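After the structure tokens below, expect a handful of questions from me.
Heads up, one of the protein chains got dropped from this complex, but the rest are sitting where they should.
Each chain gets a letter, A and B, in the order it is written, and its residues are counted from 1.
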Amino acid sequence: MRQSLIQWFKFASPQSFYPLAGRMIPWFWAAAAIFGISGLWISFFVAPTDAQQGEGYRIIFVHVPASWMSMFIYLVMAFWAGLGLALNTRVSAMMAQSLAPTGALMAALSLWTGALWGKPMWGAWWVWDARLTSELILFFLYLGFMALQAAIDDPRRADKAGAILALVGVVNIPIIYFSVKWWNTLHQGSTINLNKAPSMAQTMLWGMLLMALAFWMYSIAVALMRVRAIILERERHTEWVKHAVE
Amino acid sequence: MNAFFATVRRDLLLAMRRKSEVLTAVFFFVIVTSLFPLGIGPEPVLLKKIAPGILWVAALLATLLGLPRLFAADHVDGTLEQMALSPSPLGLLVAGKILAHWLLCGLPLVLLAPVLGLQFDLDASALGILTLALLLGTPLLSLIGAIGAALTLGVRGGGVLLALLILPLYIPALIFGAGAVEAHIAGLEVGGHLSLLAAMLVLAAFFAPWATTAALRIALE
Partner (left out) sequence: MQWNSVGEFFAMGGYALYVWGSFGACALLMIAEPFLAKRRLSEVRRSLIRERLADELETQQRTQ
């Protein structure tokens, strides 16, 4: 037990995490490719045409995974940031920093694909639906986190300030979501009910799950790539970094 | 508790010496709300419909205007460091500063709102609900804003960054605050909106000074 605990703390140092991340990246890319190809196969060739929405519904195979990942990444980011704040582990703070752009990308993709889905289905690129609005706010939260970290020169202070912001954001996300939902029901007249979506066929669900797994693996791989760059940038004056790059 | 009231008193006294800073937010609120009818047109039905949203958004932006100065002066002259080193808990002093900020920036807005609401053809009971909602909502704005002010203390581009950090977090207050007045105008029950605002205020009053203190300690390191 103690042995394994020591093992974990060992990887919390940038020096040992840097090569470990490098070794893990190809595996996550491979997993992302496998899940992605099978997911795409199901979404384009196995899943049947939807009776109501025709072929347009195939957008959900990227829209739903992107939305899921955008929310999930914020939680993971807040977790790493909080861990970094509590235990003062540098790598977890760096991990939080490297996850933020990927999370923002997922939120942007979710908004973009949502607009492209909304146009043919509802006749509008954007409706003030509860889910769309909360996704937009989540995107702003990511931008705020990234802007705050970019504005603070001292990386240690940037880590801690970002952690507090991420934790405040996590507390607020459910409140924001429910308030937006309530606001939406109050103004029901102009909005469209999203819950009328057709019952999902088993194959569609499988396609969506595989695509979500692919997005997940992609996010890990790209975050690890970025965290390696961040480690080298931050630790550039240490002795081990000088030997790590040959 | 003495330290708390001393901080409130000190901040109020300081603000009284520099009246222009306090008045900026108030004038901003008055001017912005008066500009909307000029931009939209004098039609009473439309103005009545958009009044709660406009008054609330204007109150939100006016609060934001004063936030960068919440800790800045004390940070520059070293008072904040003395506060952090003082025997009374920093959280208490921070809570005092937040209360002072609300008394200076939030309370004038609450008192002015019914007068400005008249411009939008709101009737007496709607004005009452508006004032009540702002009374519950503006302290919430000050509390959440203080976290952002502490996080962006001494950071370059602080003012714009503060807006980016804080405005998304203001959304629930805006929704329920403006929603209460809208619901009242539509003839619906407003108790739910106001109790949710009060619940958020209690939650923020408990957590925000704590988070602000943590952020200030980071800025002082």
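Observations on the model:
The definition used in the following text is that a residue touches a chain if its C-beta (ideal position, glycine included) is under 8 Å from a C-beta of that chain, and two chains touch if they have at least 3 such contacts.
On a predicted model such as this, the values are computed, not experimentally measured, just so you know.
Here the chain not displayed is in touch, across the complete complex, with A. Across A:Ile59, A:Met95 or A:Val180, the single residue that touches the chain missing here is A:Ile59. For the options A:Trp117, A:Phe139, A:Trp182 or A:Trp216, the residue in contact with the chain missing from this view is A:Trp117.
Among A:Thr102, A:Thr133 or A:Gln149, only A:Thr102 touches the chain that is left out of the view. For chain A, the list of residues touching the undisplayed chain reads 44-45, 48-49, 54-56, 58-59, 62-63, 66, 101-102, 105, 108-109, 112-113, 116-117, 119-120, 218, 221-222, 225-226, 228-229, 232-233, 236, 241-242, 245.
Criterion: only the chains that are shown with their structure count from here on.
Here the spacing of chain A and chain B, counted between their Cα centres, is 32 Å. Taken together, the chain A residues at the contact with chain B in this complex read 137, 140-141, 143-144, 147-148, 151-152, 156-157, 160-161, 164-165, 167-169, 171-172, 175-176, 179-180, 182-183, 186. Contact residues of chain B toward chain A in the complex are 147, 151-152, 155-158, 161, 164-165, 167-169, 171-172, 175-176, 179, 182-183, 196, 200, 207, 211, 214-215, 218-219, 221.
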